[in-house]
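A short worksheet on the structure shown next.
All protein chains but one are shown in place.
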C-alpha cells in the first residue's frame, strides 16, 4: 500500500512525480507561532538543488518553494502547511526507452509488478526528485527544534573515505561534495570525473550528526529514536544501509570497549567518556550527539549497457540516457539532514505529549 | 512517547517488564480462519528461550505461551489475539546495584531522563525479555504468509565471520549459535567461553533471508519494505546497524557492478542474474530473496567494572551481576526472523488492500 | 493537535484556508488503474459550489480542480493524488471586525485559545470552504466503490421536515435544497428567504443512504463502520448530531420492534424485513442500505448583533458581514455524500486487506 506520510505528532506527506507539473509536501501538527517564510525554506532547497556543479544532474530546476497554507502574517498557525515546488525542466522524451524495458537497479519492474502500470517519465514517483519535498518539510521541522544543530556530510565516495583527523566542518560547504576533508574532496573530483566520463556511477556514505538533543527523546520499544531514524534514512532513494553510533563496528567490540562510561558532569547531567552508542540507548536519547551513518548505492542510471527484459518479457539491453547524478549520495546529504530534523521534531513533540 | 505497537494492517502491541508477573502481545488485524494453537507458537519461542546452552543467560524461563482470545475451535476469528507468557524465574534482588547507579551501555540513564523513574528490576521494559512477545506474535504472522520461508542465522561473532562457501543451512539448528558454518561454530564456542569467563561479552551480526516473497509487496516512499524492515530490526534490543542486500558494501560498487541484470525467466517473470539489491527496489519487493543483515552490539551487562554515576550524581563503578547472555546477538536470530515475518505479513495485507 | 488526515487504508489529507491562495487534498492509498480526470471530479464540486442560488453564499468560486500527481495517461498509478483548487473570490477586508472580536458560535475564540493566534480572514482553516477539498477527494473515493450508490438529501430545514411518503429521488436535484419532497422545497424557499432577509439563519438535517454495500465491511470494535461514519460526519463544519438507522428513535422502541427480522432471500443471502439498524450491526455492514442522518446547526454568521468579547477581553457586539450561507446544511448534503464515499472506500480496502 502507498504510504506517503511520515511522523506521528509532527507529520508530513509528500506527493508528486519527476515529470508531473509540481511536487509538494503537506506538514501537519506543526506548533503555532513559528516564523516561517519561503525565504526561510529556500536556502535548504538550494543546497539540494540539482545543476549546481558538474557532479550532479544537469537538470535545471530552480526549486522555488511556495507556501500555500498554514501561515498567517509570517507565522505558523498550527494548521497544515502546504509547500509546492513546480517542476520546470522535465524532458520526458529522454525516457522513451524506459517506457519499454525495465532499468536494472531501478524500481521500474517492482512498480509495474505492484501496480500493473507505472509513470515511466523520469522514474515517476520513484525519482529522487521527491526528496526536494522532504527538504522543504525538513526546513519547517528545524524551526521546531532550535536547540538542535544538524550537520550531514559525505564521508566516503566509491570506497574512498575521508581521513578522520582531517575533519574540518568549515570545509563541508566549500566543495561540491559536502566533504569535511579538503584532500578527500580533491580526490573525489577526479574519481567522479572518471566515473562520469566512463558512463558509470559511484556510491557514497553520508554521516549525520545532531548536537543539542537533550536526554529523553525517543521511545522504549517500537518507535525508538534509532528505529525511526533507520526508517527515515532507509526511505531515502538508493539507501541500502543504516548505522547508529559505531554501527556494524560495534559488533566487533567487546562489552567493556563498547560501554560509554559516565562521570559526574556539569549541571548534574553525567558526562560521557565516549559515544559508541551514537547518542541513543534503549531507543532514547542520552544527551550525547546523535550519530547516523547511511550507505547510498551507486546511481542506477548509467550509460553502460545492462541486460534486461521488456514489459513484454523479451530480452533487451538498456542504457539510461536522461540526466542523472553520477553519485546520488552527494545530494543525499541535505536529504539525510532533513530526515534527521523531521524525526527529531516529531520526537520532541511526542516526548512533550507524554512527559510534559 | 511510548509506542508499543508495530504494523499498519497486521499489527501487534507488546507489554510487560522483565520482572513483572508476565509479558504479552496482542495481535490485531489477523485474517480469520487460520489454524492457530499454543502448540503452533511454542516451537518458535523455544528457539529463543534462555537457558538452553551455556552461551545464553542462565535464567530458567519455560516461556509457555497462552492464547487468551481471538481463536475459536482452533482457528483465528479475525479479532485480537492476546498472547501471554508468565515470568517465572525473576530474581530482582540481583539488581539492587542497578537501582542506585546507571549501567553504561544500558538504557538506565535514558529511561530516567525521560520518565523521571524506572523499573530497574532486570532492566524493566528495556530488557530483551520483551522480544519473547515478538517471537510469539511472529509465529502468528507466519500463518499469514505460508508462501514465504524465513531463515535467520548468525554470520559473525566478535568479528569472526563465517566462511560463505561453507554455508550449510542444515547446520543452523545443529549448534547453539544458529551458525550455518560448522567450523565457525566450533571457533565461536571457544571465543564465547573466553568472553564469558573474563566477564566480557561479544557482538554479532545476524543475517535473515526470506524466500518466496512475490514481486509487488511494499510501498514507494515512506513505508517502503526496506524502511519497515530497518525500523523493525533497529527496534530490537542492542541493534546498531541494518543492511539490505549488499548494504554498506554497495556504496563501494560502481553502477554497473551493482545493477542486478534481468533475463526472461520462467512463467513470464524476469530472472535476475544477481541480488545486490536484496530483493527490494524502490521500496517494493522484486521477487528475489529478501536479504537483511543486522549488527548487534556486545551485551552491555558485563562483570568488568565500568565508570558511571549514581542517580544522585556521584561517581561510581558498576559491575552487572544478574544473569545475562554473553552474546545477545545469538538469541537475536529468532527475533529477527520474527520481525521479518511480522513486516512481511503486514505488507502482504497492505498490498492486498490497495491492489486486490 | 492538528490532524488533517482521515482514513486508514484509503486516506486523504486536506490543507488550505478560506482566504489563502488555494485549498487542496492529497489522496493516498488509492488503488491503481482507475480512470481519473479533472472532468470526472468537477461535477461533484459543482454540486457543492457556492453562488449557484440565492440560498447559498454569494462568494463566486469556480472551484476548478487540478490533478497535480498520481495519475498517468488518465489512470491512477497508486501514488498520492494531489488535488488543488484555487481561491479566487476572497474578500478579506469584509472580516476586519472579526479580527478584533470573537464571533459567538464560531471557532474564533477556541482557535485563539488553542494556538495563540488565528487567521481571521473568512474563518481561516475553520471555514466550510475546506469541505470542497473533501468533495474532490470523495470523487476519487467513488471510483473505488463502483458497486455502491450514495445519495444525500436534506430532510428538514428550520424544523420543517419533509413528508416521507412524498419522497421522490428525482426531485433531489430539481431544487436548490437537495430536497426529495417538492412541497417541502417550496415551503423552504419562503422559510429561507425570511431568514435571510431578517439577517438570521437556519439549521438542517441531512440524510444519506448508501446502497450496494455488501455484508462484511467494517470492524468489530473501534473502527466500526458506524463509528467511522460518526467521526466523518461530526468532522464536517456545523454538525452537532449523528444517527445511524433509527438513531435516537431506536431508544424509544422495544426490543421486538427494533429487531430486523430475516427471511431466506435470493442468492443465499438473508432478506431483512426492516432496517432499523441502518445497515450496520456490531460495526459491520449487513448488506442492507446504510442510513446516516446528520444535524447541522444554523449558520453562525448572522447579521443580528450578538454580545461578545474582544481579544483584549472587552465587551463588544458583533455582526457578521461577509458572505455566508443562510443555511449551511444545504451545501452540507454533497459533503456528507463525499464523507460516506470516503469512509466506504476505506472500509472496502480494509476488509480486503484482512479477509482477502
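A, B and C are the chain letters, set down in written order, and residue numbers restart from 1 in every chain.
Everything that follows uses one rule, which is that a residue touches a chain if its C-beta (ideal position, glycine included) is under 8 Å from a C-beta of that chain, and two chains touch if they have at least 3 such contacts.
Because the structure is a prediction, the values reported are computed rather than measured.
Enquirer: Touched by the hidden chain, which of the shown chains?
Expert: Missing chain, whole complex, touching shown chains: A, B, C.
Enquirer: Using the touch definition up top, pick the residue from C:110, C:166 or C:183 that touches the left-out chain.
Expert: C:110
Enquirer: If the hidden chain were put back, which of C:27, C:41, C:90 or C:126 would touch it?
Expert: Going through C:27, C:41, C:90 or C:126 one by one, C:126 is the residue touching the chain not shown.
Enquirer: Check the options C:68, C:185, C:302 or C:345 and report the residue that touches the missing chain.
Expert: C:302
Enquirer: Which positions on subunit C touch the chain that was left off?
Expert: 1-6, 8-9, 14, 102, 104-107, 109-111, 113-116, 125-126, 130, 156, 158-159, 195, 200-205, 214-224, 226-235, 237, 239-248, 250-264, 268, 270, 273, 276-278, 280-287, 295-302, 304, 306-309, 313-315, 329, 350-351, 353-355
Enquirer: Which residue numbers on subunit B touch the omitted chain?
Expert: Those residues of subunit B that touch the unshown chain are 1-5, 9, 11, 13-17, 20-24, 26, 28-30, 32-33, 66, 68-70, 72, 75, 77-82, 114-119, 121, 124-125, 349, 353.
Enquirer: Going by the touch rule given at the top, which residues of subunit A touch the chain that is not shown?
Expert: 9, 29-32, 78-79, 220, 349-350, 352-356
Simple rule for what comes next: only the chains that are shown with their structure count from here on.
Enquirer: Provide the C-alpha centroid distance between subunit A and subunit B, rounded to the nearest whole angstrom.
Expert: Those two chain centres are 26 Å apart.
Enquirer: In angstrom, rounded to a whole number, how far apart do the mean CA points of subunit B and subunit C lie?
Expert: 46
Enquirer: Scan subunit C for residues touching two or more other chains and write them down.
Expert: 9, 29-30, 32, 78-79
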